[in-house]
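Just one protein chain is left out here, and the rest sit where they should.
Coming up: subunit A.
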Amino acid sequence: MKPFWALSRAILRGFVRDRTSVFFAVVFPLMFLVLFGGLFSDQSVGKVDMIVVGDASLVDDLPADARDDFDDTFHVVRSDDLDDALDQVRKGDADVAVEQQGDTLVAHYSQTDPAKAGIVAGTLRALVDGTNIALTGQQPTYDLRVESVEDDSLSTIQYYTPGLLGWAVAMSAAFGAAATLQGWRQSKLLRRLQLAPVSTRSVVGARVSVTVSIALVQMAIFIGVGGIFFGLTLTGAWWMAIPLLVVGTLCFMAIGLLAGAITKTQEGAVNAANFLVLPMAFLSGSFFALDDAPQWLQTFSELLPLKHLNDGMLDVMVRGEPWTAALVPMAILAAFALVVTLVAARLFRWDTA
């Protein structure tokens, strides 16, 4: 056990003393969290611009107390032209257009601003439910149909924390593995360790343990910052994000190993890892939701391990899914890790020449 701890300590010290690595593992992703969380939550303080198309008795005949709430939230403009109203919503001039079709209130809104979209959906639903109860005290008369397939319940911070965390962990795991493999190979430290009475298990185990620990610290920081400053609320089985993150870390370490195995310099390895992880982050919903992306892109994203990590984390951390929701993503990530490690092992060379 002594060699394992000595190696772990050496690797951890090397990491915390490397400002660039710490910056990209913690500070950089956190900047995005603050940016997204701060930017969009600021906007949501303003009133929501609503266009009411035609007659909407549900809106017009609100009881007095509901009326006050409604006016606090919405700034209402009237229109008779549905197409024009939809156009304004699309352009961002208005946030939502509502029309009443019989007993159904139809809300057309844009997901460009997820925070406002969440407010629209939430408020209107409350309004309809409230009206139903006020009118009859029994069977609902009115029904709200929200025409969006997205997670209307998720506010900005709820959506971005898991995704940005997934990206941060993917990045630091892949960079860590790629840079270690290349650096140790170049300096012949890898060879030197081979000549010390240490098992490969201890060496690999130490490197993996350090990266997994870093990932868990990243998670703690993200949840802490999200919770304290931006009102992040975790749902029931959020703790399943821990094993999920561990498997995700292994998967991205394998990708880093691959990057390290196919390149000849440390810079090359880090660039290759970046080349694999950064586009993947875009295509896996770390920076924006993919629901409006073309279908082929959404299908393609299913091939990316980060997509499954992000989805699994969203499910258990903020969507309130049961713990079992993390199992399939974990299995997919583990399979990825295994296959990529085998490929990297085949391509691995002891010498760079």
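Just so it is clear, a contact is a pair of C-beta atoms (placed from the backbone, for glycine too) under 8 Å apart; a residue touches a chain by one contact, two chains touch by 3 or more; residues count from 1.
Here is the rule we go by: contacts and distances are computed from a predicted model.
Colleague: What is the missing chain called in its UniProt entry, if the choices are "Sarcosine oxidase subunit delta", "Iron-containing redox enzyme family protein", "Pyridine nucleotide-disulfide oxidoreductase" or "ABC transporter ATP-binding protein"?
Modeller: Per the UniProt record, that chain is "ABC transporter ATP-binding protein".
Colleague: Just one of A:183, A:243 or A:320 touches the chain that is missing; which is it?
Modeller: Answering carefully, the residue with contact to the hidden chain is A:183.
Colleague: For the chain that got dropped from the picture, name the residues of subunit A it touches.
Modeller: Per the touch rule, subunit A residues meeting the hidden chain are 2-3, 5-7, 9-11, 13-14, 17-18, 183, 187-189, 191-199, 350.
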